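Showing chain A:
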Amino acid sequence: MYQFLFNITGNEIIAGLITACIPLVFILIFVLFAVWFERKVSAHMQDRLGPMRVGWHGVLQTVADFVKMLQKEDIIATEADRKLFSIAPVLVFAGSFAAYAAIPFSSKLLGSEVEVGIFYVIAISSLVVAGILMAGWSSNNKYSLLGAMRSAAQIVSYEIPTALVVLSMVMLTGTLSLDKMSQMQTAHFWDWNIFGGPTFGFAKFLLIPFMFVGFLIVYISTLAEVNRTPFDIPEAESELVAGYFTEYVGMKWAMFMLSEYANMFSVSAIITILFFGGYQSPVGYLGNTLGAPALIPFEQGIWFIAKGIFFVFVQMWLRWTLPRLRVDQLMTVCWKYLIPYAFINLIIIGIITLL
Partner candidate 1 sequence: MALKTETMVLNMGPQHPSTHGVLRLELELEGEVIVNVKPHIGYLHRCFEKHAEVMTYPQVIPYTDRMDYLASMSNNFGYVVAVEKLLGIQVPDRVQYIRVIMAELQRIASHLVALGTNGLDIGAFTPFLYLFRDREHILSLFEMTCGARLLYNYMWVGGLSHDIHPDFVRLTKEFVNYFRPTITELNNLLTFNKIFIERTANIGILPLDTAINFGATGPVLRGSGLAFDLRREDPYSIYDRFNFEIPTGKGLVGTIGDCWDRYYVRVLEMEQSLRIIEQAIDPIPEGDVQSAIPKRVKPPKGTVYSRTENPRGELGYFIISDGNVNPFRIKVRGPSFVNLELMGELCKGHLVADVIAILGSIDIVLGEVDR
Partner candidate 2 sequence: MKNPEEIFEILKKEFGESILAIDKDVPTEPIIAVDPMYINKVGQFLREHEELKFDSLMVLSGVDDANGTKIKDEDETEVISGGTLSVYYHLHSVYLKHKITLKVSTPRDNPKAESVESIWKTADWHEREAYDMFGIIFLNHPDLRRILMPYDWEAGYPLRKDYKNPEFYQGMKVPY
């Protein structure tokens, strides 16, 4: 993408800026859609209708909420630490947004072609923890502090099973770059990693159950990373009012919400790239059958976004069905169950790749 723009404009800075802004625009539109989608999904699951009045079936509801948020008074508590209080939401959003640099939306639309794709993503999304701790501490509120500490513990712990499963996928595909991983899972769905990867052979069928286990482990861990139920203790409404963002109003609170939904999409995106073929279509391309190869990147983009939205939908589905885990039970699940299984998975996949 950067090359393409550089060729057009001839200027490094403008090309770089536009490449950076495309994911930002995508995030903003996605959040508008995701908030509406969550409200409709939760409403239909709970036997009611959700927003119906603003626009057709409420699609403009988020726009209305956003306008309301813009005109709210920005209150900072007297005893709060002003600088940290203001920087915290920015830091949290920056951590979520920076992960989009390495995620390929299609074969031509990639933010920056770093060789260390997935490694970069995992590292930069840990900025979020720093932001959350800052938010909790600077609010000068016992509830916020409790929420922030719990959230930090949760995110840091659940990065370990994520990293282990990602490591096993890296072993399998032999590359860290997300773009190359997507390209390796060529064009039909039986070549996706969840079904064993593109190389045909005995090893492929052996891998399938372990791929499923890996997928489940990484899905549960990333649910915890984005603080969604059943792991939403930092935001547990009925216990801590709103956890680490109790004291935030207006635009600062909107930044936290933005970064939460951005995070949700980015982890769904990582899961689709690792296991479900990234931007590859399961059934072949219209561009190929119609003979117009220029159409293919657009189709890939559509498939990628559709798969991401499907996993976001499953995350929402789980939120409205399951109750919440207590903080020590959450830690038990991570350290006593997910990490041992992830390790065993890693070792077995390693052995199979040697075959």
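The candidates came about this way: all candidates are chains of the complex that A comes from, given by their letters.
Simple rule for what comes next: a contact is a pair of C-beta atoms (placed from the backbone, for glycine too) under 8 Å apart; a residue touches a chain by one contact, two chains touch by 3 or more; residues count from 1.
Model, not experiment: these values are computed from the prediction.
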Result, touching chain for chain A in the complex among 1 or 2: 1
Complex contacts: residues of chain A adjacent to candidate 1: 42, 45-48, 142-143, 146, 229-230, 232-233, 236-239, 241, 320-329
